[in-house]
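Working notes, structure below.
All protein chains but one are shown at their positions in the complex.
Then we have chain A:
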C-alpha cells in the first residue's frame, strides 16, 4: 500500500542513523537505571569536591595542605569525567545539587575545624563508602552488559582506584587517632548512604 506522507513528517523515516537525542551519530541508548547511576556518581564527585574545598578553606595554610590539594585536584578530574558523561547521555542532574553544595562544604570545613586528623578521618569515611558504592555499580554493570557500558565502567574503575588511594593516604596520616574516630566515621558513612539513595532518584 503506497502512502503519501506530509512533508513535515517525512523525516521520521529518514533519520535512522543519527541519534535522536543529541548531535552525535547513533550511540547506544542507556537505560534509566544507568542514568540514575551516572546521576549519583556525578553528585558524589561534586560533593567530594565541596568537601575538599571546605577542608582547604580551613587547613589551607597547614602542613597537610599540599596533600589535600593533590586529592582535590584528582577529584576535580573525576568530576570532569562525569560531567562529560552526563552531557553525552543527557542525564538530568540531581535536584539536590544546591544542598550538596552547602552540605559538602560544611562537612569538609566542620571536620577540618576539629583538626587535621579529624579531616583525614572524614576523608577515610567518605572514600570508604564511595569505593563500596562504585564496586556495587561495577558488579551491576558487568552483570548487565559489559560491552555496552564499557566507557562508563572504565570511568568508574579509574575513579574507584583513586578514591581507594585517598582512603589509604588518610589511614597513613593517622585518621584513626582522631578524637571520636569510630562515632564520626559511622555517622558520616550513614550520611553517605542516605545521600547516595537520595541522589539516585531525586
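Definition applied: a residue touches a chain if its C-beta (ideal position, glycine included) is under 8 Å from a C-beta of that chain, and two chains touch if they have at least 3 such contacts; residues count from 1.
Heads up, the rule we're going with is that contacts and distances are computed from a predicted model.
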Protein name, per the UniProt record, of whichever chain is missing from view ("Ubiquinone biosynthesis protein", "ESCRT-II complex subunit VPS25", "RNA polymerase-associated protein CTR9 homolog" or "Exosome complex component RRP41"): "Ubiquinone biosynthesis protein"
Candidates A:65, A:114, A:171 or A:198 - the one touching the absent chain: A:114
Residues of chain A in contact with the chain not shown: 1, 3, 5-6, 8-9, 11-12, 15, 18, 20-23, 42, 57-58, 83, 86-87, 90, 92-93, 95, 97-98, 101, 109, 113-116
